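One structure is given below, encoded as structure tokens.
A protein chain is absent from this complex, but the other protein chains hold their places.
And then subunit A:
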Amino acid sequence: MNTILTARNISKQYRLGLVGTGTLSHDLNRFLHRIRGKEDPYLKIGAENDRASKAKEDYVWALRDINFDVKEGEVLGIIGKNGAGKSTLLKILSRVTMPTTGSIKTKGRIASLLEVGTGFHPELTGRENIYLNGAILGMTKSEIQEKEEEIIDFSGCAMYIDTPVKRYSSGMRVRLAFAVAAHLEPDILVVDEVLAVGDAEFQKKAIGKMKDISGTGGRTVLFVSHNMAAVKSLCTRGVVLENGTSVFEGSAEESVDYYLKMGNKKGAEYLRYFTPDECESFNFRLYSFGVKAANKEFGSTILRSDKIEFHIEFDNYYQEKLLFGLRFKDEKGEIIFVTTDSEFISFKKTKTKLKLEIPNFFFNQGVFFVDIQANDGRNLLMRFSDVLNFSVVQETVKEGYWQGKTPGPLKPNFKWI
């Protein structure tokens, strides 16, 4: 496979704050440096792109030294948290703005699908807008003519096609816009979050079309999304961005795993050890409490398709009757359910392990908090709140199925007869 696009040392610097009189003085200074043949004085400074920290400098590097190659026919997923620099990178790739340093070389035409529907004129009819939008995206009139019927068909707006777009529902606008864009034939297609729109039926169509484009069409696609399931099912390779730098590059699966673990660093807790001091007031000693997917290690990603195990290590040296219980809460802190052991634990002078197994396809995707508590059948003996904090991730969804999150913390699979 040939390399179709290569990016070298891509950096992008932005100025923080407002454009005002200060900008003029910086512009003049920059100009003075340039006519004397010196380097831009403001390129040397600039803070790392970390949203949360307070700005100390006037300039920020939204992207810093990004390097990657894309091979022909590859579907590259670009993933990262909000503000990691994904959109900036796409903007540079689609030539909306240029990098501060570095260069991108490409062997093919790039067309972007950034937030579809820009360039629609509300007064023009759907058909007229197909032509206008197609031309904006780089098609010629004859190319559009050839595909006109196909586009109208795909959009499912045939009835309204000669009505001004201002009378359309927002969903219809998106459908029409995506239909135009999907029938583009660039060598490289840049897609940003299009799958977030439309109903399930349309998502199915859209993802199918994306597969078509990259699969049979042999087209190269650069795909940016927060939807990990979509990234996994569509992409062949992935790049993970964090604070403007590329932190990981590999297969789509690996990249998604890396990204999810990255999110776990902060706040998430999969295994908790207890100190003797914490258990001072009880007649038993709690050593550790943890959660993991069955057959995986502590800290690795928990998918919906995994069985989930809770491990408690303790030593009941004095408590006559002991029952452990767990309270599950959703990310807002609302209790979802409580489960308690049904058999009393008798004295045991050694470290004992207790395991609770929750079947797969029980939790919905999302973040969960767990309290651990103990009672003697009548009184509460112990409670630690929010000891564990784990997230459950959507399994890879087959192409053509709903990719989104259904409401509610649980999504159990039951038998339908």
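Simple rule for what comes next: contacts are C-beta pairs under 8 Å (C-beta built on N, C-alpha and C of every residue); 3 or more make two chains touch, one makes a residue touch a chain; residues count from 1.
Everything that follows uses one rule, which is that contacts and distances are computed from a predicted model.
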{"item": "Among \"Putative DNA repair protein MutK\", \"Transport permease protein\", \"histidine kinase\" or \"Cytochrome c assembly protein domain-containing protein\", UniProt-listed name of the chain not shown", "value": "\"Transport permease protein\""}
{"item": "Touching the absent chain when the full complex is considered, from A:L32, A:M98, A:L354 or A:L380", "value": "A:M98"}
{"item": "Selected residue (touches chain absent from view) among A:K38, A:H121, A:R167 or A:K348", "value": "A:H121"}
{"item": "Touch residues of subunit A, complete complex, unshown partner", "value": "14-15, 19, 23-24, 27, 91-110, 112, 114-115, 118-119, 121, 123-124, 128, 131-132, 135-138, 140-141, 187"}
